[in-house]
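Read through the structure below, which is laid out as structure tokens, and then see the notes.
Only a single protein chain was left out; the remaining protein chains are all shown in position.
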Amino acid sequence: MSVAEAPASDTSGRGSAFSGATGGEELSIVEPLIFERSRAQRRAVRFPQPSDRARQRAAGQPTLPASALRQQAPRLPEVSELEMLRHFNRLAHLNQAIDLNFYPLGSCTMKYNPKVNEWSARLPGLAESHPLDPEGLAQGSLELMWLLAEQLKEISGMAAVSLQPAAGAHGELTGMLMTRAYHRSRGEGDSRTKVLVPDSAHGTNPATATMVGYQTVTIRSNERGGIDLEALRSALGPDVAALMITNPSTLGIFEDQIDQVVAAVHDAGAIAYMDGANLNAILGRFRPGEAGFDVMHFNLHKTFSTPHGGGGPGAGPVGVSDKLEPFLPSPTVVLVEGGATDVLRNARDGRSTPGARWTLDDDRPDSIGKVRSCYGNFGMFVRAYTYIRSNGAEGLRTISEDAVLAANYLRVRRHDVYDLPYDRLSKHEVVFSGRRQKRQHGVTTLDIAKAILDHGIHPPTMYFPLIVEEALMVEPTETESL
Amino acid sequence: MSVAEAPASDTSGRGSAFSGATGGEELSIVEPLIFERSRAQRRAVRFPQPSDRARQRAAGQPTLPASALRQQAPRLPEVSELEMLRHFNRLAHLNQAIDLNFYPLGSCTMKYNPKVNEWSARLPGLAESHPLDPEGLAQGSLELMWLLAEQLKEISGMAAVSLQPAAGAHGELTGMLMTRAYHRSRGEGDSRTKVLVPDSAHGTNPATATMVGYQTVTIRSNERGGIDLEALRSALGPDVAALMITNPSTLGIFEDQIDQVVAAVHDAGAIAYMDGANLNAILGRFRPGEAGFDVMHFNLHKTFSTPHGGGGPGAGPVGVSDKLEPFLPSPTVVLVEGGATDVLRNARDGRSTPGARWTLDDDRPDSIGKVRSCYGNFGMFVRAYTYIRSNGAEGLRTISEDAVLAANYLRVRRHDVYDLPYDRLSKHEVVFSGRRQKRQHGVTTLDIAKAILDHGIHPPTMYFPLIVEEALMVEPTETESL
Amino acid sequence: MTYSPHTDADRARMLDAIGVASVDDLFADIPASVRASDWDLPPSLSEQEVRAELARLAGRNRIPDVSFLGAGVYRHLIPSVVGEVIGRSEFATAYTPYQPEVSQGTLQSIYEFQSLICELTGMEVATASHYDGATATAEAALMACRLTRRSRVAVSAGVNPDYRRVLETYCSGPGIEVVTVPIDLADGGSGTTSLEPLADDVACLVAAQPNFYGQIEPMRELATVAHDAGAQLVAVVEPTSLALLEPPGAYGADLVAAEGQPLGIPASFGGPYVGLMAARMASVRQMPGRLVGATRDGSGRKGYVLTLQAREQHIRREKAASNICTNQALMALAATAYLSAVGPQGLREVAELSMTQARHLVAAMEEAGVGVRRFGGSYFAEVAMRVPDAARRHAALAEQGIVAGYLAERDAPEMQDTLVLATTELTTDDDIARLVSALEATR
Partner (left out) sequence: MTYSPHTDADRARMLDAIGVASVDDLFADIPASVRASDWDLPPSLSEQEVRAELARLAGRNRIPDVSFLGAGVYRHLIPSVVGEVIGRSEFATAYTPYQPEVSQGTLQSIYEFQSLICELTGMEVATASHYDGATATAEAALMACRLTRRSRVAVSAGVNPDYRRVLETYCSGPGIEVVTVPIDLADGGSGTTSLEPLADDVACLVAAQPNFYGQIEPMRELATVAHDAGAQLVAVVEPTSLALLEPPGAYGADLVAAEGQPLGIPASFGGPYVGLMAARMASVRQMPGRLVGATRDGSGRKGYVLTLQAREQHIRREKAASNICTNQALMALAATAYLSAVGPQGLREVAELSMTQARHLVAAMEEAGVGVRRFGGSYFAEVAMRVPDAARRHAALAEQGIVAGYLAERDAPEMQDTLVLATTELTTDDDIARLVSALEATR
């Protein structure tokens, strides 16, 4: 199927949904809408009737005021359980997915999502735990969150971590709100109005700056795909709040002047923000905290392999240096009884620490506040914790080694076929250009993607980053075999 | 794909399995063998190393004698977890299944297998219960088996039920072994050597008779598709051990002389066995026990909807009249403390009965013995119990009403197209004949099946029962919508 | 261990092809001064070990035997068939459906999700999806500011306190002021939002139906209050209640935000959930987040694609309506599967049974003299009860594995000695009896 942009007005099946089933004449694999399978009075799941006692007792209580009642029941589909299930199973068969085939969608780290992670997330003790349960009933959830935050600190070298943001972009928002709170605390809230963003950045970076009320200034890349240091230095000044830099970048390149970049930003009194979406390439090799970054976000769903779910859920924890710590979202999980070293050692051995107790600290006067209800996408924390424990210290290093090996292998193996605008060491991914194919044969990157589709493989990311003509961004990850 | 009978000799992939991966030249949806994905040293699941303490203590104990060791490791596939999973997921996509589309395979009752049944079977308290756990730790399993047996008794009108047989044919074996034990107990073990089986019977019936050392005598059907009473009466005699009759029959027809059939069998001193594979059509309408049958089997996986798993597991409980009760397989579950009425009433209300206790009674001197290790396919009992409780007294009746409605509806709707050798009320299914299509157009039933395949629907059972030329046996079940 | 398939031979082959001697060479681009020092992380675990560790943590939680806790997160039945759908790895291990040819499953299900949310809310367009109800509410308020070109937001004190905090945080970004519209919290009062006129520079009024205390708000009147000030009404709703309650589209809401968790999603200590947002078609170009539209392919076959992407960050960058990218798609699928499985009749049964049990609970508490309703008016399936010495008794019951709802004074000091108790279709008569007798025992 080749598709055009849809008419904007049809984003809901209501109009046609109840006009009856599609005719049976035309045979195709296309699955009708669930509404088209509906027939009045058909049922799947049913519920019990209230007991007589409940009914009697309820009788004396106020009903809903007539003015608040709806006139017509919502026209939800009426289908049998089997019809419902078949519908979604058939839709599932129309998808490509990691669990079926290679899915080298660049920038998305489409690696294997281990099934044991799902096992963990479904443990009733975790899945059925209510976020507002009294803390005494929720010590397991709190310990898990605390342990995960400790691990993310160790992995990133940051001083403190909040798990609250629900995705990478949400982490960016959180980080930039903290940036602003920091400048405000120093009386520079009004003077620092700009955020610098390299031209290779992901769209969420500039969009985030806007949401925080900052103005985006684009910094061009140099001919090696890195940030142009001169351009950066000249843009930096007392009106700059932060630099948001993605490292490794969306070109799959490690910013090899990163030390100078961070120094320049700090010299200007600005905050160095690292977009950690591509952390999968540098585990155990580079820790943003050690390099002086003030704030970063993790894409837990990418690096720590939680299933991407057709577009989410994810999780976007933020790590900060000491200087931003007071501004972290509230609450944070704190260990109030028992020693951190003991707890870490015991957990390493699979043991609970007698007497240890955690609490949610919501008394954080400088905090930017809450960015999400409750504490974040807890189910993703469970999966990420499982993943980190499964891999362990050595395994996490191997992940990055193998991911980088695979990307470089692809780079050299496809080097003859496609142009390589930045022919340097790759990190998590390699970005080719189809410009030659386009010029010489009139074959666009879109055409190439369609050809890849015919092999049952999901195409790479296309036409991004914007600075590469006819870009084809391939991220093999460490879990694809030769 | 149209396939021929396979060469008999290639039933194992060993020969070619390790000769290397299939070439990448040819593009096809065909999935290589798991062995072809193997690469030395590749791993999926790993296991821990023994602790130092365990190793030290084990050191003083005997190792395996060298003579008992294998010389070469088994050549199991060496694949990553993702490769393994993709392999089976892709294979899954090559199957048709109830959960994807209509699957009217006659005689197999391919109805919806409710997902809540799977939920039940996975409850750790049931799934992790060891069959030899001390009875005090297994009262839940025993109560469930007891309750299910009670329900099957109520549904069938039989006096006692054993859940032990693992499938329908296994139930037949059990029933016929009991039949022989019964005749032996009366000194007729050697004289009664024949089992009568109608010509429309499923192949398992005569095969079972052979396994029990009986000789099969085939009884022809009359022109109405029922058993020929005259033929039956003349075959009956002091050398006959039993009649095995399927009711409703494999023609989808209820034997409307069943009262006379059972009487004739009993008059001859023989045992009346009912193959209950097609019980789905007669729940609440006909109880074999009330009609005088001495023994029957249930196909739990059909009538009580446990997933058929690509060919099993199933479960084939047997029900017997009082006269065969002593011969039931051992052990049976008995309630040794507490009253049956109390327990049944409490279970109806979802409550346990204080003080009730069950035990496995293995002191059954006349029993035929065990037909299976442990107590049968317990996981199927869990699903069937869930199903019976979900549907309840009324729901079970509705199942049969709707299954019969659907079969008759199909009968009248396809009546013009196909010949109907026995144009009578249908029960669970309807058997058409493609003889007209074959004679007039040279289109065989096989050709028709292939055309049905092209609609994404699983074809009906073909060329069975044997007495119908070019048979097409369609069982819609109660869960297919109009 | 890792999940890497690479054997040492594979690695050697790759290094060889790349032309480097060791894997360290591939990290030569990291300046020496910033190379990572050693880390202290636990060693790898086999599957059985990691399962033991997670079972340990799960075992340190105690799932209450009886719970009346809601406060935005509700324990409803999740039909087994819903778990089956979202467990399918073709859905779970795909990503954003940029490539429609290989994503029709995800795309069509999102389109159905949007349609279902429109049905429930009576609105014309729904997004897919937001992080949760709180962020959906905040984004709706920001959207109202863009639509009205105003920069003050009024929020009812009857809106979930967590949502109000998130709203504050989001508004602090572009410097939007948030003003709180009080609700009548007096004992015996209405428990609903003040109908005082709004200032005419307010972009929107955010109000919840039912509100945080379960009370039924006069939404039609609140819409008038908002519209009289030239502001929009952002209705924050509870989706199962919409089986019975008037849809926001009918009482004049301009924007709707909701938490989708009650629709087939487990409590899971706070997430993942799904934020719902719906609006009028006229406002669609200011909507944040993803939208899927129906279209036809070259050969005329129906299909689905991401649409109106020119609102989104990957196209518009700093001019985008929001920075949202990864959202909660799989949870939206759970809601889609849930609504398809229960249908209109099932959703009605859920709502009615939840309501009946709430009333049963109130009667039982009042009968036993352990509590009385704090407010007048009507309520849905959550109810504020005045219970003497509530904090102490709430804690005492927790020790016994009984959670006596939400302690209102946590967020509203004037709400001392008040428990907000939620019931659902899973609340049994026995649960109510146990709560009442436990409260009696702590008198």
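Note that the chains take the letters A, B and C in the order they are written out, and that residue 1 is the start of every chain.
In this section, contacts are C-beta pairs under 8 Å (C-beta built on N, C-alpha and C of every residue); 3 or more make two chains touch, one makes a residue touch a chain.
Everything numeric in this text was worked out from a predicted model, so none of it was measured.
From the options B:Leu100, B:Ala160 or B:Leu328, the residue with contact to the chain not on display is B:Leu100. Interface note for the absent chain: among A:Ile34, A:Leu82, A:Val261 or A:Val333, the touching residue is A:Leu82. Within the complete assembly, C:Pro79 is the residue of C:Pro42, C:Pro64 or C:Pro79 that touches the hidden chain. Against the chain not displayed here, chain A makes contact via residues 39-43, 45-48, 79-83, 85, 89, 114-116, 118-119. Those residues of chain C that touch the chain absent from the view are 47-48, 77, 79-80, 84, 87, 89, 425-426.
Note that only the chains that are shown with their structure count from here on.
Centre-to-centre separation between chain A and chain C, using Cα means, comes to 18 Å. Each chain gets one centre point, the mean of its Cα atoms, and the points for chain B and chain C are 45 Å apart. For this pair, chain A with chain B, the centres built from the Cα atoms lie 47 Å apart.
Counting only residues that touch two or more partner chains, chain C has 1, 3-5, 10, 45, 47, 49, 79, 81, 84, 89.
Counting only residues that touch two or more partner chains, chain A has 42, 81, 85, 89, 93, 98-100, 112, 114, 479-481.
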